[in-house]
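For this depiction, one protein chain was excluded, whereas all remaining protein chains were kept in their positions.
A, B and C are the chain letters, set down in written order, and residue numbers restart from 1 in every chain.
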């Protein structure tokens, strides 16, 4: 079990080169909760000008990983998840908020909601996800 | 219904700025089948040096979109999918191969498998996905 | 759109012979919400004496169908869902509570939680589900 969840989470996040490539930012975290956001740029988009599903999926997957990992108190991996896209990913920013719903020793089942946030702060739900986080094997 | 599926698929793919940002390549496509690959670079990785789940998810999501869209013959969207990660995403290249399993007018249910391909061409399964593709509303 | 959601829901439920075969009961319903419960009997069990996954799945699937159908105001079908079992299905009763999270004209994405309820009323979460409800084609 790590002592300082916030520091632990930020150190892991800085080690994720893919998160940097997407210009993602880790927001507030706590045991069983995590927020990750992306300010939308042209390179995040698909052919219709919306955020690509891969961007929304990244946010869901990674927010679930942090919520579950922090709930279990250490290194963790998403073993599986499902996502429903419910509205195009538009706005100034996309933000994913995940929460661990059922936490045990061997897994944490988490849910995440991804919102498109407009310039004025209005949020619209654009995806809902549910997945399983498991402790990572020691490196 | 579009006439030339291959040309249609490549035009749509070129319009996906996020696919370019990930340096993804559209492989062979046909009605109900699609392949997308990524040569792994540092920027695709997570903290343990494996491909980030977001990269694997992108490949699953997007290959499902193409397999389903081409099965239905036009613009399409993934409405939902689930993915099981079964092995770390490692290798020279990751390749996703998707197939439409059940195609109707209002949806195509597809499956995709993502493989890590070593320098010598050996493939190892790293993820399995299943999802729903629906026709895109006219722009 | 039906006028009396409660009456509509109960009429549909009475038409489900499988629900009667499982001795399931429709609890309170409203637009976007539904509860279904089963008092556990021997015939609901698997080899370890817990409720069979098929019983828990039935509760998740059917509660999602009602929450989504009532949110959209008419006959509806579950097109897909996923479920995570998080604890054995034990107790005097299993109860599923579903809610429509994102409702549009063509689909309602819903979540359901299934609880085992002890003799003294204590509830323990035993499964979490997420799925898509679509309007049923006219018969």
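Keep in mind that, in the parts below, contacts are C-beta pairs under 8 Å (C-beta built on N, C-alpha and C of every residue); 3 or more make two chains touch, one makes a residue touch a chain.
Quantities reported herein were computed from a predicted structural model and do not represent experimental measurements.
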{"item": "Chains still shown that are in contact with the chain withheld from the display", "value": "A, B, C"}
{"item": "Touching residues on subunit C - with respect to the absent chain", "value": "12, 15-22, 42-48, 51-55, 57-58, 61-62, 65, 77-85, 136, 139"}
{"item": "Residues belonging to subunit A that touch the chain removed from view", "value": "79-80, 82, 107, 109, 132"}
{"item": "Subunit B residues touching the omitted chain (full complex)", "value": "82, 84, 86-87, 101-102, 104, 109, 111, 113, 125, 128-130, 132"}
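Assume only the chains that are shown with their structure count from here on.
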{"item": "Rounded Å distance, subunit B centre to subunit C centre (Cα mean)", "value": "33"}
{"item": "Euclidean distance of C-alpha centroids - subunit A vs subunit C, Å", "value": "28"}
{"item": "Between subunit B and subunit A, distance of the C-alpha-averaged centres to the nearest whole Å", "value": "21"}
{"item": "For subunit B, residues that touch 2 or more chains besides their own", "value": "79-80, 82"}
